[in-house]
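Here it is: the structure, laid out below.
With one protein chain removed, the remaining protein chains of the complex are shown where they sit.
For clarity, chains are labelled A and B in written order, and residue numbers in each chain start from 1.
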C-alpha cells in the first residue's frame, strides 16, 4: 500500500489540526463552565496528538507515535485528577463556573 | 644550616607557643602556672638568642634562612625568611633578655589581676612579633612584626579596658601608629616597585648599583620609611601617643614603650642604612626632628607630676637623641644608646612600678616622698639608673649620650646645643623625680604610710639585674676602644672611619656634658631638697609651666587641626551624603515595593484572566519562534 500522505498531503493535516486547536482555544476563553473548559483542553490536546501522528507518518518515524502514547497516559491522569478537583470544588462552593474560582487571588 | 633553621624556629615559636597555651589554657592553669609558662617561653628564646650571638660573634657571618617562597609575581619575589646578622642578634638579645626579666617581674606585679593569663598571653605574643620584626629577612616579614607589635601594644595599653580613658589611650596609640605604618607601607611599595625585591641583602646591592639614579624616588622612599619610624618610635609629629600609652600596666610600659617596641624605628633605619646613606637631605630631616623632639619632650618632662609621664617624656626625649645620631649616619652610636637606654629605662619603669605597687596604684609624685627607707632596693636601683640616664660618668648612659653629643658636635653645632640642653634637662627632671619620690617626708595618706613595704623578690631581682647592666653597660663601647663598633663594623661600612680620636675637643665636650648633668642635678637638689618645694596643684600652675604642663597644647592643636575637621566632615557626610544615598536606596526599595503592590492586583484569582494571559503568551511565543527570523 502506498503511503496515505502521497494522496492527502501533510498540509491538509496541518490545517485541520490548527483549526481544531483554535476551536479549543476559543472554547477555553469563551466558556465559563469548568467542565466545558476541560473538554476544550482535551480538544486542543487531541489536535496536537493528531499532528504528531501525521508527522510521524511523514517522517516514517516511530518516535512521534510513542510520544502520543505518553501524552495520552498523561492526559488520562490529568483528567482523573482534574475532575476530582472539580468535584470537590463543586462540593464546597456549589458551582463550577470559573468566575467563582477566586481562591488563587494573591 | 638545618640546625640554624631549627634553632631559629625555636627562637620564634616558643613565645608563640606560650601565647597559645596562655590563651587557651591560661585560665584553667592558674595564675602562677600561666606566669611561669609565659616567662619560660621567653627565657628559652633568650638562651637561643645567646647561642646565635656567640656563633655570630665568632664567625662574623650573617645567617640567612629561607623558609619558603611567599609571594611570586613575575619578577617580583618575596620569600619568608630570617636574617640573623650582628644587628638583629643584638636586638634579639636585649628584647628577649629584658623581656625575660620583665616577665619575671610581671608574675609578682600582676598577681592580683584576674586576667593575668591574658596579660601573659599578650606579652608572649608581643615577644613573638618583636622577634619576627627583628629577624625578618625582608621588609614584608618585618612589616608583619611591625604591625603585630602595634596590635600587642594596643591590647596592652587598653588592658584595663573598663576604664574609658585607657581605652582612648589605646586607640590613640593604635591610630597614630597607623599613620606611621602608612608611611612605612608607602616606602615598601616604592622600593618594591623600583627594585622588584624587598629582601634587605638584594636591596642593598640593588641600591648600591643604582647609585645616582632615581634619587628623587629614593628620597621619597626614605622619607616614607622615616615617617613609619616616627610613628613607632614616637617622634614629632607623631609622638603624643607614647605618654598616653602609660595607661597600660607598668611592665608593659617598661617592655614595650621604653625598651623594645619604640626602638623598632631605630632598628628599621639602621637596617635600611644603605638607603638613608644615599639621601643626605632626609638624614638632615631625621637629625633635626630627633633633636627637636628630644628638646620638646625634655621641656614637657620638666613639669610633669605623674611618675610614669615623666619617664614617658624622658623616653621620647632619649629616642629623639637616638634619631639625632641616626641622622648623622652614626648608626652604631644610636644602637649603643638604644641598648643602654633599654637597660636604664626598663629599670626606671620597673622601679616606678615597684613604687606604684607599694602605694597601691598612686602615680602622682606630689603624694609620694620619703620612700628611701621603706623601699631601699627600689631606691638604689633607680638611683643608679637615674645617674646613668643623666650622664654621670662611669655609668652606661654617660658613654652613649656622650658619643651622640660628640657626633652632633662634629656635624652640626646648633643640634649639639639642642642635644646638650635636652641632656641637662634630663638630669634635672630625673632627679626631680628621684627627690620627690624618695626624699623628704611621706606626703600620702596615713593608711598608705602604714602599708609601705619593699616589693617582693620577684620584683626586686629584675631591678637589681637591670641596675647592674645600667651601671656597667657602657663597657661595651668605651671611647677609643669600642667592642660594639668592631662588632657592628661588617654592617656599617662607615663605622670604622667615623671613629673619633680622643683629642682635647672630645675631653672638653665630655667635661661640658658632665658639668651640664651635674648642674641639672644640682638645680633639682636645690629646689626639691634644700627648699623642699612640692609642685603646686594643677589649678595653680601658671605661666610657662602651665604651657609645659599641658604639653604645649599639642593634643589640643591636633584636636582642632585634624580631629575636629574630620569630625565635622564626617558629620557632613552623615547628615547630607548618607541621607542622599540612603534615600536613593530606600527609594529604589519603595519603588520596587510599590510596583509589586500594583502587580499584585493582576493576580486577582480570576481563572478567566489567567487563561487570557496564557493565550497571549502563547501568541507571543509562536510569533517569536516563527515570525521573528
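Side notes on the structure shown:
Heads up, the rule we're going with is that a residue touches a chain if its C-beta (ideal position, glycine included) is under 8 Å from a C-beta of that chain, and two chains touch if they have at least 3 such contacts.
Rule of thumb we're sticking to: contacts and distances are computed from a predicted model.
Per its UniProt record, the hidden chain corresponds to "NADH-quinone oxidoreductase subunit J" from the list "Sulphur transport domain-containing protein", "RNA polymerase sigma factor", "TonB-dependent receptor plug domain-containing protein" or "NADH-quinone oxidoreductase subunit J".
Within the whole complex, touches from the chain that is not shown fall on A, B. Residue positions on subunit B in contact with the hidden chain: 608, 612, 615-616, 618-619, 622-623, 626-627, in rising order.
The omitted chain makes contact with subunit A at the following residues, 1-12, 16, 18-20, 22-27, 29-33, 35-36, 38-40, 42-43, 46, 49-50, 53-54, 56-63, 65-66, 68-70, 72-81, 83-88, 90-91, 95-97, 99.
Note that in this section only the chains that are shown with their structure count from here on.
Across the interface of their complex, subunit B is touched by residues 25, 28-29, 32, 37, 98-99, 101-106 of subunit A.
Contact residues on subunit B toward subunit A in their complex (touch as defined above): 600, 603-608, 610-612, 615.
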